[in-house]
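With one protein chain removed, the remaining protein chains of the complex are shown where they sit.
Then we have subunit A:
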Amino acid sequence: MDEKSKSNMSRRKFIRNSSYAAGGLIGGGILGSIIGTNYFGETEQPSTGSSKESNFNRALMYFTRQSDFQILSAATERIYPKDENGAGAIQLGVPYFIDHELAGAYGHNEREYMKGPFFSGTDYQGYQTPLKRHDVFMAGIRAMEQESKSNYDASFIDLEGEQQDEILKKFENDEVKLKHVSSAYFFEMLRTATISGAYADPLYGGNADMEAWKMKNFPGSQMTYLNKIGSEKFIEMKPKSLRDHLS
């Protein structure tokens, strides 16, 4: 294969063809090593998908300071920790999922009504802040660090898990003052984004290797259950992602 025709092929097609040629045994060594930043000294590398190709999804698109990203990562891991069921938020790629979401339409509230005037409203009128989601995340993360330093004289990422939980609970219970938004609102967003990142289709950068789906016995994106829907027995299935349907 000459260079010109190779560059004209899509990367995926190239991988598939190469894989076919090598009898399906293509590994990370051929196409480049796994890129994964491991901030927490865990022995495992974050998993990068079944084909073991380079994971270009592991780059920061929103955060500019690595410390902010590390604090976010540590917080998501407390919300969805690694345990006997399996991987936690970090191993699943949740922090990258959140980073990428904050860089895009979600983070910039592109489909929300953001015109003023802004009033705080009653408990029943919902979110009324002029801040966009990425602003709320940034304010919340910096405030978590502030809390950590004033309470424990240490960075959030160096605290014991229980200490991190204490700080997260303060936010959950709205005991920390943030500008233009309640800390409880920030916490709720952080919690929802963490769960979303854990369980969304892997195409969003989380739920690595569909591990979170496997834990829940969720079969993902199957095309049909026509012949299974009536089954008396519980059927365990290997999950499928949307990528399985891309031609």
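Definition applied: a residue touches a chain if its C-beta (ideal position, glycine included) is under 8 Å from a C-beta of that chain, and two chains touch if they have at least 3 such contacts; residues count from 1.
Everything below uses one rule, namely that contacts and distances are computed from a predicted model.
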{"item": "Complex member absent from the view - protein name from UniProt, among \"Acyl-CoA dehydrogenase\", \"GMC family oxidoreductase\", \"Transketolase subunit A\" or \"Outer membrane lipoprotein carrier protein LolA\"", "value": "\"GMC family oxidoreductase\""}
{"item": "Absent chain, residues of subunit A that touch it", "value": "78-81, 83-85, 106, 109-115, 117, 119, 121-128, 165, 168, 172, 191, 194-196, 199-201, 203-204, 212-213, 215-226, 228-232, 234-235, 242, 245-246"}
